[in-house]
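Left out: one protein chain. Kept in place: all the others.
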Amino acid sequence: MKEGEKILLYGKREFLVEYRPGEEVHTHLGKIILKEGLEYGDLLRSSTGAEFVVLKPSLADLMKDVRRKTTIIYPKDAGVMLLEAGVESGSTVGEAGTGSGALTLLLSRIVGREGKVISFEARKEFIDLALENLRQSPFQNYEIIHRDVVKDGFGEFRFDALFIDLPEPWEAVSRAREAILPGGAWVSLSPNMEQMKKTALTLREEGFLRIRSFEILRREMVVRSFGVRPKEVMHSHTGYITVARRGK
Amino acid sequence: MKEGEKILLYGKREFLVEYRPGEEVHTHLGKIILKEGLEYGDLLRSSTGAEFVVLKPSLADLMKDVRRKTTIIYPKDAGVMLLEAGVESGSTVGEAGTGSGALTLLLSRIVGREGKVISFEARKEFIDLALENLRQSPFQNYEIIHRDVVKDGFGEFRFDALFIDLPEPWEAVSRAREAILPGGAWVSLSPNMEQMKKTALTLREEGFLRIRSFEILRREMVVRSFGVRPKEVMHSHTGYITVARRGK
Amino acid sequence: MKEGEKILLYGKREFLVEYRPGEEVHTHLGKIILKEGLEYGDLLRSSTGAEFVVLKPSLADLMKDVRRKTTIIYPKDAGVMLLEAGVESGSTVGEAGTGSGALTLLLSRIVGREGKVISFEARKEFIDLALENLRQSPFQNYEIIHRDVVKDGFGEFRFDALFIDLPEPWEAVSRAREAILPGGAWVSLSPNMEQMKKTALTLREEGFLRIRSFEILRREMVVRSFGVRPKEVMHSHTGYITVARRGK
Partner (left out) sequence: MKEGEKILLYGKREFLVEYRPGEEVHTHLGKIILKEGLEYGDLLRSSTGAEFVVLKPSLADLMKDVRRKTTIIYPKDAGVMLLEAGVESGSTVGEAGTGSGALTLLLSRIVGREGKVISFEARKEFIDLALENLRQSPFQNYEIIHRDVVKDGFGEFRFDALFIDLPEPWEAVSRAREAILPGGAWVSLSPNMEQMKKTALTLREEGFLRIRSFEILRREMVVRSFGVRPKEVMHSHTGYITVARRGK
């Protein structure tokens, strides 16, 4: 476990904190000392006696944690987006709209040492935040570029897959067409039906293929020995995902 | 594009075929010649005049294609399973129940050159099929071991995450407990509620933490300029996913 | 059981037929003789030996049966529409768009002897079909009027609740405003999001209150002693329901 790495303290409540050997974490369940040589699975006890197990945060946890000022991408959506876009170890992927870097971090950790993530952000104030969040990637495979891609395009970059996280994704379609490799994937996510519609129709006009829009619902179950049922309240909507492929 | 690699011919219908330069593909829409030096985005015309664009299959496509004699894992489920389990470039993951190798292939392509996938299969007759399907991975990072893990355990292997694709996942819990690294993840998928329940309760008994069961629904949208709506028919159930973490 | 009444023959397959004492029903499972004095619960055997139990069709069955040339309203939607609209025994309800009379029949059987259903249909060719389907109501509490309500309005009629089954419901909003009693309910159903949106926004502009749009999903379960799970395929979308109330 390296200094600065995020760790998950799992007990009655969960805390995702940076590991600073010897430092204290203050929670409403008491102070927790992060001893030197901490290992995953270790049991810590807070000053009030509450117990916490040290876990490695999953990609899902890290994404939820990312300090955000922008809309968030949920693991239920991000997972299928990766697979539909064919992102894998070694891929070269682009992102328009870095935001707080949640998806950038995920992409960085998936494409790995031989992959590359180029993320574009028009709003300068987000870039520092994203770079800080990206310190949770073990790979130096990412770059954040300060540029408005709708106006200025993606330059010489060419991507296996391009993730669009802009409020008006359709504005980026013709720019994206140049930057996605033949056969490569477009992926965007929009909360409203009208945005999704306009995006899908623009993709069709610009000659994209295999255009699909869908949403993903995650239904948590309550499991007890005396009875199983879906949870009564569900986060039912995050956004509509649109995926498409560039032809030649 | 390498010989033997799967390519997707996209037109009125889709065909996923192996690329054999110079060979013909016979479809009900006519013969299609796979010329030498084929590139993604190329347009091919069949003997009946039908047009096809050559696309690179996504991980989602490859998973669906895997010749299977076993239950299948869908991209909607596989994506969130990866993220919840923290699988990324470089991870060491285990799998109990190789089956036709669909998930093995996905894991291999995600963990990449620096990762490792060890998959266990008790039924000898599946191993050849899985190995053939695994030829679609560009990485030599996998191993299939002929072993009944419920009876004989995982030996000296230790995993960041372990995927259980057995009809009775609960039988593998105590074996899994030894093989998952502290803080590492258990992931299983079962079609029936009773299987999911027994799995989750057994995980609790054996001291696993942060146990969650859920299902993922994917709702396709129909997008036309004159009207947007969800598709009328939906594949509504594949299985219940259970994820958990090992403590110390 | 009266002559001409619909009965449900329930066996390996279901047949909804009119009861004609002494007549034969021809099915691909053989001929079934509908003997005189037939009673609910009776067991009939076809000429090929297939067994059928005679059941009374529910309102849900009758609605599905209605010979239709128009879009259909499903029981899952109709039930909540009734309740949200406050339809009960004795209500006076209107309907714009009789179509094949499926909803008219339901309304007639719910409002009963002391209630009233006035249904408007602009397309003359539907009226005979609807009247034939309405013979399955035991009540003479309905009237079908040949009129285009968008052009010509609802005249002197005043309704506790008004059901709009027109392709462009928003065109009927100002007419409906006159015909719904103060505090009464508007209910419409549209397959596409755009229709629902335009309807809801027009209702707001015209001063309607408590406007809500929603959709209803029905998830069938597969129940076997060895395992319970949702059915794999689901009819996931019929339409968006919009309900609203007239103020003064």
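In this document, chain identifiers A, B and C correspond to the written order of the chains, with residue numbering beginning at 1 in each.
We adopt the following convention: a residue touches a chain if its C-beta (ideal position, glycine included) is under 8 Å from a C-beta of that chain, and two chains touch if they have at least 3 such contacts.
Keep in mind that what you see is a predicted model, and the values were worked out from it rather than measured.
Novice: Which of these, C:16, C:33 or C:60, touches the one chain of the complex that we don't see?
Specialist: Here the residue in touch with the unshown chain is C:60.
Novice: Just the residue numbers, please: which parts of chain A touch the chain that's not shown?
Specialist: 191-195, 219, 226-239
Novice: Contact with the hidden chain only, please: which chain C residues?
Specialist: Interface with the chain not displayed, on the chain C side: 10, 39-43, 53-61, 63, 75-76, 78-90, 106, 109-115, 138-139, 160, 181-185, 193, 196-197, 200-201, 209-221, 223, 225, 228, 240, 245-248.
The definition used in the following text is that only the chains that are shown with their structure count from here on.
Novice: Relative to chain B, which chain's C-alpha centre is the most remote?
Specialist: Here the answer is chain C, farthest from chain B.
Novice: Could you put a whole-Å number on the gap between the CA centroids of chain A and chain B?
Specialist: About 21 Å separates the centre of chain A from that of chain B.
Novice: Mind pulling the residue numbers of chain B that touch at least two other chains?
Specialist: 193, 219, 228
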